[in-house]
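Quick one: the structure is below, questions incoming.
As you look at this complex, bear in mind that one protein chain is not there, while each of the others sits in place.
In this document, chain identifiers A, B and C correspond to the written order of the chains, with residue numbering beginning at 1 in each.
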Amino acid sequence: MDVELVDWMGDDVSIVQSAKVSTLGWDNGDPNNGNDKVAGLINFLMRDRHGTPFEHNAITFRVSAPLFVFYEWHRHRVGWSYNEESARYRELDSVFYVPAANRSLRQIGKPGAYTFESGSQQQYITTVDAHKSIAECAWHDYQEMLKAGVAREVARNVLPVSTYKTMYATCNLRSLFSLLSLRWAHPLSTVPTFPLREIEMVAEQMDVLARGLFPLAFSAFDRNGRVGP
Amino acid sequence: MDVELVDWMGDDVSIVQSAKVSTLGWDNGDPNNGNDKVAGLINFLMRDRHGTPFEHNAITFRVSAPLFVFYEWHRHRVGWSYNEESARYRELDSVFYVPAANRSLRQIGKPGAYTFESGSQQQYITTVDAHKSIAECAWHDYQEMLKAGVAREVARNVLPVSTYKTMYATCNLRSLFSLLSLRWAHPLSTVPTFPLREIEMVAEQMDVLARGLFPLAFSAFDRNGRVGP
Amino acid sequence: MDVELVDWMGDDVSIVQSAKVSTLGWDNGDPNNGNDKVAGLINFLMRDRHGTPFEHNAITFRVSAPLFVFYEWHRHRVGWSYNEESARYRELDSVFYVPAANRSLRQIGKPGAYTFESGSQQQYITTVDAHKSIAECAWHDYQEMLKAGVAREVARNVLPVSTYKTMYATCNLRSLFSLLSLRWAHPLSTVPTFPLREIEMVAEQMDVLARGLFPLAFSAFDRNGRVGP
Partner (left out) sequence: MDVELVDWMGDDVSIVQSAKVSTLGWDNGDPNNGNDKVAGLINFLMRDRHGTPFEHNAITFRVSAPLFVFYEWHRHRVGWSYNEESARYRELDSVFYVPAANRSLRQIGKPGAYTFESGSQQQYITTVDAHKSIAECAWHDYQEMLKAGVAREVARNVLPVSTYKTMYATCNLRSLFSLLSLRWAHPLSTVPTFPLREIEMVAEQMDVLARGLFPLAFSAFDRNGRVGP
């Protein structure tokens, strides 16, 4: 998983500024009147679910991740824009996901109430072998079809969902908090969630990058149980 | 590809009724004053891009299609709701897409300006063999991992994007027209589009089913170049 | 405030059916296996924020309310469709909002932390007089301009925000719960909210009407602190 910051607009003060339009109108004063006041107002907005002031900003990420991660990600429809490497327009690169040794492999329990535990050495070997072997076979057949003159959009059908792709994803803080709340079983979360580990790994990286840009908003997010406003 | 109608709300008259709120208010008269008037008003709304009257209705489809079709579909974010078979929650069925003999295999031209032409016999054989062989290998390894006690959400990583899934998709007429406009290179289209053949096959089926429910709206859609309002 | 049900699609069982696609795929069994099971699954979906199964349904309301209520309502952008009586397309009716005797008139406290209390007899008289007098003057001037041949879209500028209008509003259960959560300071709410009393009155009516269609979903909404999934 690789996440990079491409561009962004706004900061903690801009959240306060857009909120103050409601209470102060056009000439809404100097928002830089001390971090305490900014932090306090942001915390109030987060706690009382005043979501719109968190929308007057933007973050563009460049992400590289397996298809099955993008597949979940794209279910976030509101406040997210996507442009993704196209298997119709270009030949993909031969990069495939193989679980690391610390990826929990055993699911204990049923949907909605389960935990994940480490796999045995044998389970890990079986898993890695299967991932590698299918990636190799699929890549070989993909190349064979391309060499035979078959269109990329047909040849790619054999590639596994572990194939990596690249994407630009643009969101605002409000839509980002919504994703982070659902896709990271964070210790500070006050609501249950059971994210796929691999999208959680991406969420962790986005949290770090965006937190650097909006530290007070993220601190309010943490303090309020990581439920989006 | 398999598309079925699950449920729906509204008809052509309901489009007129919601539009007439604008011009007549609460007591907006008997909309059933002749098909001619209903057809005429719907055509006017379509032509002049009055989109909202086409939103006060709903259609739920049940669809079975390969992952790579759903992947494109989910990029339609507005006015679409999805619930899809989960490879995390259940073991998938061993159903995979293999191109039919009439699937064009050769892409002539570059992105944005190309045509598709029939493949040779040899290209077709290569393509079918690859699809079948990878489906079998991947299914075998998927089963091996499941038998070894590896979690479904990890084992599924080896499955190809040709794997079939089932989905409930709910939309309204406005969001449906938007999809049909982009995903079907229909002879009556006045705007260029280069859809993936397999999503076009699904679009064709949805058009038939929804046209039966809203015949006048579809006729206006056709007459206005199949551009959504 | 007047709210009527125009049309709807789906019921409690359809929520379960769309959720079961995830876990059971296409042939997802008979959902009518006892109200207990349906109620239990809906409660689980609500509690764990599985929102999408609540989107495969639709409700169309016809509403008559003052402009200032619609103004707030239209800030709900996702999952809501609106068609409203147009002051550009038709002459409005002379119906205006006047607060009832039980409308609290005094706000004690500051934004984000206040209560509303009853006004004095004098405050009530002042308020009603002002509402009536401005409505009469504005209506008179509106009519004068119309009679003089001035366009409706210009003449209406003088009408107060207390003027009534009619609207068709279509939503799904998920978007409805989101509105009800924010616009009704309900005793069962576990999160703070300070809705305008007049939009709360509309919310109460929508709750009653939709609850009749989806009783188990509403009961789960109540039981989980009236926070939308």
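One rule holds in what follows: a residue touches a chain if its C-beta (ideal position, glycine included) is under 8 Å from a C-beta of that chain, and two chains touch if they have at least 3 such contacts.
Since the model is a prediction, treat every value here as computed from it, not as a measurement.
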{"item": "Touch with the omitted chain, as defined above, among C:Met1, C:Leu24 or C:Ile134", "value": "C:Ile134"}
{"item": "Touching residue (missing chain; options C:Val78, C:Ala113 or C:Leu188)", "value": "C:Val78"}
{"item": "Touch with the omitted chain, as defined above, among A:Glu84, A:Glu204 or A:Asp222", "value": "A:Glu84"}
{"item": "Missing-chain contacts mapped onto subunit B", "value": "23, 44, 47-49, 52, 75, 78, 111-112, 182, 191-193"}
{"item": "Subunit A residues touching the omitted chain (full complex)", "value": "6-10, 14, 17-19, 21-26, 52-53, 55-58, 60, 62, 64, 81-86, 89-90, 92-93, 165-168, 170, 172"}
{"item": "Positions on subunit C where the hidden chain makes contact", "value": "66-68, 71, 74-75, 77-78, 80, 82, 87-89, 97, 99, 103-107, 111, 116, 119, 122-123, 126-127, 130-131, 133-134, 137-138, 141-142, 144-145, 148-162, 196"}
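As a working rule, only the chains that are shown with their structure count from here on.
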{"item": "Set of subunit A residues in contact with two or more other chains", "value": "75, 78, 111"}
